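With one protein chain withheld, the remaining protein chains of the complex are depicted in position.
And then subunit A:
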Amino acid sequence: MSAATTAVPAAADAATRKPPRPHRSDRRRQEARLGLMLCAPAILVLLAVVGYPILQAVWDSLFSYKLTNPDARRFVGLGNFSLILSDPIWWQALGVTVLITVVTVVVELVLGFALALVMNNALGTLRPALRTAILIPYAIITVVSAFAFRFMFDLTSGFVNSWLPFVPDDLDWFASFGTAVTVISISEIWKTTPFISLLLLSGLAQVPGELQEAAKVDGATWWQRMRRVTIPNMKAAIMVALLFRTLDAFRIFDNIFIMTNGAAGTESVSFLAYRQTIQRLEIGIGSAVSVLLTICVALIALVFVKGFKVNLAASTRAGR
């Protein structure tokens, strides 16, 4: 904050300058220079910690390169990509990632909306208490949440099999694909729904009360008011929540690592990249998977921003 002290006088002067004159005065130039100087450190750090590694990854992805045998490093062009894209392991990982993303985001949206409605309608002391409670899952480390659910469904320490009447007592949830993905999704949903519901709650607060009243007077049912008044008026909040959660769900890693370690066909794209690079030391292949994952994420963002016209300039970033 100390540097902000020196910035204050110039900025205070700038504030008196309004409205802006059409030509660029000295003062205006000075202000622009100060602004750039203040932003420069943060921007340079961002470019260094993210931009440089990405370029390095793109470069590495063009080589056949294994850390255990660095001398055999050779240029293969797009060879790694054709290798990955013709391998069923990649398509399996992509399919798992898409499946988990779609399932968790849809459930989270519906559940988050229900939670937001309850919080919005709760009265008196209940409302702040609920808003506090809902932050608890958000404050739990993802790995801890993953362990909590793993131990819950575990054959030896868990209680779920004995609580659920329609489940055989010896069902090993993590042994087969369907049940394993279910538990992974439950943990993911539990941890991140509160974030969605808080975004939707602030969206609900923006719906004009007069519109609701008018619809009520006109005899609209609860469901009609929901569909024609509430939801259209909070479209922006819904889309922003969807975008953030979709991108976040698409890089799922922690829950899978803790619960199955990629077994039973539950490997996600992030997990595949991790396994290639860190465990198998295949820098070339791992980099290529990373680049493909980045392209997927960029495509999703593009679809949301262009296709659904999400106004990101008016949105904010929040926790994972």
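The rule we apply is simple: a residue touches a chain if its C-beta (ideal position, glycine included) is under 8 Å from a C-beta of that chain, and two chains touch if they have at least 3 such contacts; residues count from 1.
Here is the rule we use: contacts and distances are computed from a predicted model.
Of "DNA utilization protein GntX", "Branched-chain amino acid transport system ATP-binding protein", "Carbohydrate ABC transporter permease" or "NADP-reducing hydrogenase subunit HndD", only "Carbohydrate ABC transporter permease" is the UniProt protein name of the chain excluded from the display. Set against the missing chain, the residues A:62, A:84 or A:258 yield one that touches it, A:258. When the missing chain is restored to the complex, the residue among A:46, A:102, A:164 or A:214 that touches it is A:46. Among A:69, A:82, A:121 or A:176, only A:121 touches the chain that is left out of the view.
Against the chain not displayed here, subunit A makes contact via residues 1, 3-5, 7-9, 11-12, 14-15, 20, 28, 31-36, 38-39, 41-43, 45-47, 49-50, 53-54, 56-57, 60, 67, 114-115, 117-119, 121-123, 126, 129-145, 147-149, 151-152, 154, 156-159, 162, 190, 194-195, 198-199, 201-203, 206, 234, 236-237, 240-241, 244, 247, 250-251, 253-254, 257-258, 270, 273-274, 277-278, 283, 286-287, 289-291, 293-294, 297, 301, 310-320.
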